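Take this structure, written in structure tokens, and hold onto it; I'll ask about it next.
What follows is an incomplete set of chains from the complex, kept in their original frame.
Per-chain residue numbering starts at 1, and chain names A and B are given in the order in which the chains are listed.
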């Protein structure tokens, strides 16, 4: 899950990050590599991660022996007794993920994943549980692990284990646990994965390094993160990608929802939950007018803020003008601003110099992909005092008493301080499921050892599965119209270059 | 100029239209072909085309002998005496086209078009005059003719002729005049074109048919219309394109301005000028949620209309949902609607059956590219009475007295009933000028005998030339940031697939 970035290229510019899978790091090196490449694996994760209190139980799950009600113990989780609570969470999530349920129903008869053995590495949440159980319903066998050491919802893991999925994950894993869990997923006697579903590339990395022979049977990799996708393109360029891979991160639907539509709501939510600020009349500068910036600007303007924009790209700048935002340089306006929001994907967009010139009470936060958009490091100097006033909210205090309100220490606001609606996650999960089905069932000749985008027709199918949520009624082309337009009545309806 | 279409594929679906340039039509055949292929050449054109009354002068310009103040008579226009009036119109247009003026200034020293001999075929308006005079300022020699028999502003043509441009055009040409003018432009002893600027493809067609040898010297064709671009792609596919061609129609900037931003304003303008309707509280269905539909919906909603949408494409439908529009089938809602607006590019989207079910007073109009979106032909039946109540406004009256208000007989509302701001035309004209400069100066190896989009960097340059109109200040990347992003500080800033 990588919400809030605009532009993939930003990720791997420095050299350390550019190293590819062939350089297997030492444990220490790996840790830092893991942190920089697979950012999401250690980022703390804000969703109400754990519902029940199990703080009394300090035993490592690896040392526990647990059995589910059917007698299986092929899993490793915090506490199998939390299964019932987790089941309810999954049921609640299902209500907002009816597209997946609908996919289950449509495809259940033909079992398009019969025979598929999927090894997966994602956040373990109620929403991914809905995905996993959909894959099972379509015929797959699944082994699953967490892509982030903090984000596992233990109750959900328990519910999955109870229902028979081999899941290896708990909230608060050590790094050693992290790789141990991945290994347990892959390295199972008498069971060999033929599909990989990854989020961040750590699972793929592990298989490459430890069990390269597995790729002989693997029909494809489905990857959803910016980071993981970048790794795959690197492998592909280096001629080392040995199976087809599907980049679901860049599908239109996912992009629009993760960026424009989701950020339009989460910018407001993140700011309110942290600062209770009133938007009406506030002067705001949004740095960057890509999809994320567009979402932020639209929402803030709608709520009565007076918004201006900074841009480096003249085309986006012209869009900002036409959408009614003044295009300025940050240093021209920073003194007057009540809020400064970064959405560029670039680094040091807000510098110490800018921060020095902000007025008392200015709120600074980041909605872009990069955690370095605000030069937070520059604020860690002796003359400035930091005061934590709430979770995720720091007052940085200048010698003259001026306070700048820094949110989430410059990390992604919407991952840190708001939640992602199940509906957005449903888009991604459905795309992942369809990508698996496509790769698993495609004739061998269709995909080479390269990275692919989901065919537009399947993108359109993902969208169509979500329309019933809105009681939206699609119009069908008549034969005559289809002929006139040169289109198949079932799509695809647009050329690949269409901008939406 | 092709405002208001969404999707180029729509144009050439029927067989007659698909014929390419090799089939030179008979005169009669040509007329109908001309009408269908080069739609714009005979469409009546709404802009206040002629400012002064010259109805007393019925002599054909071809039979007149006129000389400008410098003694030249290498032109053929209505009346050279109108030059002063035309000059003022050009000056007024220059105020909204400062990007071109700025291009003149920036490039005037180096004269990037020195030696260029441009033959052009476009609407002859104050705005194209600004383009032509920019080309001259940059070093080009120009001969010019009209791409439409109705759209020439005679005064502007006079001003151009007076300033030394060889222009052959007047308002109300016959078809014979039309081809005669083109011929006079191309066929000039001692002068041979080396660049072609076309709008609709008729000039290109003529050169192909009559003076194919001209192409030996031509460095490139710049084409701005959907129709002309399609013809070029057909030629290219057929292996008959013998020079590089630049498709300026599909550049991002032009597309966004011609469709989203321009239609957002012209839908309101077109409806008001024709019907004086109040938007607040009106129920409207917009058929099609591409760029044009998005522009229409956004404007109508902002003015208090209650808008719903029809779509065939689930992705666009999902966007409509997220933007707050109900997605419906036309027949579900048509009875309740106060207005029905088509923007699909398809045919028979509004059928007689729909029209029969509309309520009294319903307004029906078309903002899409195709003139057949509304099945107007089906309304020409004996039981229905047509009553023209204003220019471009017909009441179609059912036997029970019900009136449906049909605008522009189903043709493009914004071409027929509103005007296009000079600023929008400036975007196109600047793109055309840059495309000429690029093709004229590119090393021979850069472009083959194919159709190209303007390089993204030049698209960005077009945008940057227009930013001063908005007093917009672009941010520059620092060296460190450019390196981090892997970008050149001067752009291009986005990959080609970027969706904006």
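Please note the rule applied: a residue touches a chain if its C-beta (ideal position, glycine included) is under 8 Å from a C-beta of that chain, and two chains touch if they have at least 3 such contacts.
Since the structure is predicted, the reported quantities are computational estimates derived from the model, not experimental observations.
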{"item": "Homomeric assembly size (copies in this file), of which only 2 appear in place", "value": "4"}
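One rule holds for everything that comes next: only the chains that are shown with their structure count from here on.
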{"item": "Chain A and chain B, separation of their C-alpha mean positions in angstrom", "value": "42"}
{"item": "In the complex with chain B, residue positions of chain A that touch it", "value": "7, 9-10, 13-14, 252-253, 255-257, 261, 291, 310-322, 326-330, 332, 345-349, 459-461, 463-464, 466-467, 470-478, 480-481, 483-487, 491, 493-495, 497-500"}
